[in-house]
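Quick one: the structure is below, and I'll ask about it shortly.
Note that one protein chain is taken out, while the other chains of the complex remain in position.
Order as written gives the chain letters A and B; numbering starts at 1 within each chain.
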Amino acid sequence: MRPSPKFLSRNFENPAALRLEGYVASGGTQGLRKALGMNPQEIIDLVKAANLRGRGGAGFPAAMKWGFLGKTQGPKYLCVNADEGEPATVKDGPLMERDPHQLLEGIAIACRALDIHQAYIYIRGEFRTAIARVESAVQEWYAAGHLGKGGGGLFGSGFALEVAVHPGAGAYICGEETGLLSSLEGKKGFPKLKPPFPALKGLYGAPTIVNNVETLSCVPHILTLGADAWNALGTEKNGGTKMYNVCGHVLKPGCRELPHDVTLRELIFEVGGGLAPGRSLKAVVPGGSSSPVLLPHEIDVRMDFDSVAKAGSMLGSAGVIVMDDRTSMVRALDNLLHFYSHESCGQCTPCREGTRWLYRISQRIVAGEGKVGDLDRMLDICGNMVGNTICVLADAAAMPTESYIRKFRGEFEAYIRGGKRLGLLDGAAIEAVSHA
Amino acid sequence: MSWTLSPEMRDRFDKIVARYPEGRSQSAVIPLLHLVQEASGGSLTEAQQRAVAEYLGIPMSKVHEVTTFYSMYSLKPRGRRHLLVCRTLPCALCGCAAVSAAVRERLGVAEGEVTPDGAFSWEEVECLNHCDLGPVLQVGEEVYGGLDAAKVSALIETWSKEER
Partner (left out) sequence: MPKLTIDSRETNVPDGTNLIEAARTLGVEIPHFCYHPGLSVAGNCRMCLVEIEKVPRLQVACNTTATEGMVVRTDSEKVRKARAGVMEFLLLNHPIDCPICDCAGECRLQDYYMEHDGKASRLEEPKNRKAKAQPIGPHVMLDKERCILCSRCVRFTDEVTRTHELGIFGRGSVEEIGLAPGTSLDNAYSGCVVDLCPVGALTDRDFRFVSRPWFLKSTDTVCAGCATGCSIVLDTNTKPYNRIGSDRAVRITPRLNPAVNGHWMCDRGRYSHKEVDRGRLRRAKAHGAEVSPEQGFASLVREIRDAMRAAPGRAAFLLSPGLSNESLWALRRLARLLGAGAPSGGVDLGPRGEGDDLLMSAELSPNVRGAADLGLGKPGRDLLEAAARGAYDCLVVVGAPVEEPLARELAGKLRVFAGFYAVETPALEHYPWLFPLSLWAEEDGTFTNAKGRVQRLRKALEPLAGARPAWAWARAWAQELGLEPGPGSAEALFAAMAAETVGYAGLDYAALGDLGASTGAAGR
């Protein structure tokens, strides 16, 4: 494992950086100043050359998304997706709480590149501290004249930019980019029909780019380091460092910045401190709860978007959930199915009814009244959901369902045949799990 | 029961609406409802929703859709401290069941109910994304991690003392 350079997290132990002058003293705003001297297309080309992949979950190349932005004489918007909600994901919260000015700098560069003059930072409502600190940072930029009218624009460049913080109110679906836009418009977080895509018709019907907090926080570093250095920190087509959170059954859970070529094994056993004494690895989810589960023999995979995809899962939001041999996969899936059915917005038929049905069947299995046919039925239900919905929350529910059942079929069947609770979900086991 | 917008609250409303483009004041409905809920002991009445609707010039149906969709709004009374106990997988793997059980036992009320002195209420919520600290409990702005039954007890004891 390579040494861990600190770019995104360099100010995490530096409370002085919460103030703009402390941020500047730590080296901040260099990237923005450089960007203000470039022409917009140059900035976009640089981000493209740096292979910055969207860090909200999809891993879509950020510069390609920027390239889709519609041309218009009217307003365009940048919406920052700070609705961190994917279970196991911890990165955007710390980035906002500990280095809010870094995010603002990334926002400013992006807006400059895209000729956008209004940005909204949509922060999930429960992130009270992040909201307060980002709000405070925004106020400092306004006070210094970098934002707003009449202050000479960003660092005296004349580029006018308005930034506002907008809180969510508790809905995972608002992390879906068009669900976020609906919520920003003051409605329920119902994702919008696509096409048209937000880049053409987004917030208030205007061309809009939605970017994740971490994605934008990378941008100042791409400007200061240059594409080559940024790429060198990562792997082919996956440039830069990445924030990873390791949690679950590890001794040193936490969110850390690492080069993009760290392996899952390294994350679990070196960075995450490994398992509790006497325990062995049973399953690990690499990219937030929606990503397909991986087995112990599949963990020698580099944690970049393309490698994890090739391994049959997804890097997603890089939230690693480690499950040791105490874990009941049946109970684990049941826990997640409650999550998805609770968070389904309910707008479209397959997800609204399908997530609830999957959970109901899972509950019946957990209660000891399952039948072997239930497993194939759950897979069939997933098949009727995926591809037929307005957004991918249905897929997010289907992927764990399909992967847990397929990879732990024996355990599920044993649980069903056994008719009683085998194994528990949390730390204290009452019975050993036995696999037929 | 009706509820009127105080001049001071109206002033705060105006400042928030100003963040959005002309004609897009509906966007402010979420932050406005947060303001009202916080100022009213943690829950919202029908009259308050109506006042926000009238201020924004949008139908009551649209405000009520918002308050019934998003988890943070409550249309039933909440305690002065409302405990959020995370129950999603990473916290579950770390023992959140014990946290819920301890909360339920120490407070003596079920999820969604308020203690007789109005001091506490609690509910299980989905991922709060502090999975590095699991299991997690949040009250207001404060997030508490690495909990077990004993730590939960201690926290509730401290809060109960502050209440008196």
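Following the convention adopted for this analysis, a contact is a pair of C-beta atoms (placed from the backbone, for glycine too) under 8 Å apart; a residue touches a chain by one contact, two chains touch by 3 or more.
Computed from a predicted structure; not experimentally measured.
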Request  = Decide which residue listed in A:E140, A:E266 or A:E343 touches the omitted chain of the complex.
outcome  = A:E343
Note = Per the whole complex, from B:F13, B:Y55 or B:F69 the residue touching the absent chain is B:F69
Ask   = Among A:A171, A:I222, A:L294 or A:V322, which residue is in contact with the omitted chain in the full complex?
value = A:A171
Note = Hidden partner sits against subunit A at residues 171, 188, 193, 341-350, 352-357, 360-361, 363-364, 377, 383-385, 387-390
Request  = Since one chain isn't shown, list which residues of subunit B touch it in the complete complex.
outcome  = 46, 49-50, 59-62, 64-65, 68-69
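To be clear about the criterion, only the chains that are shown with their structure count from here on.
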Message = Quick check on the complex: what are the subunit B residues that touch subunit A?
response = 19-21, 24-31, 33-34, 56, 58, 62, 65-66, 69-73, 84, 87-90, 92-98, 125-134, 138, 140-141, 143
Ask   = Which bits of subunit A are touching subunit B when the two form their complex?
value = 75, 84-90, 93, 118, 124-129, 132, 164, 166-172, 183-189, 204, 245-249, 253-255, 289, 319, 321, 323, 327, 332, 335-336, 338-339, 342-343, 345, 425-428
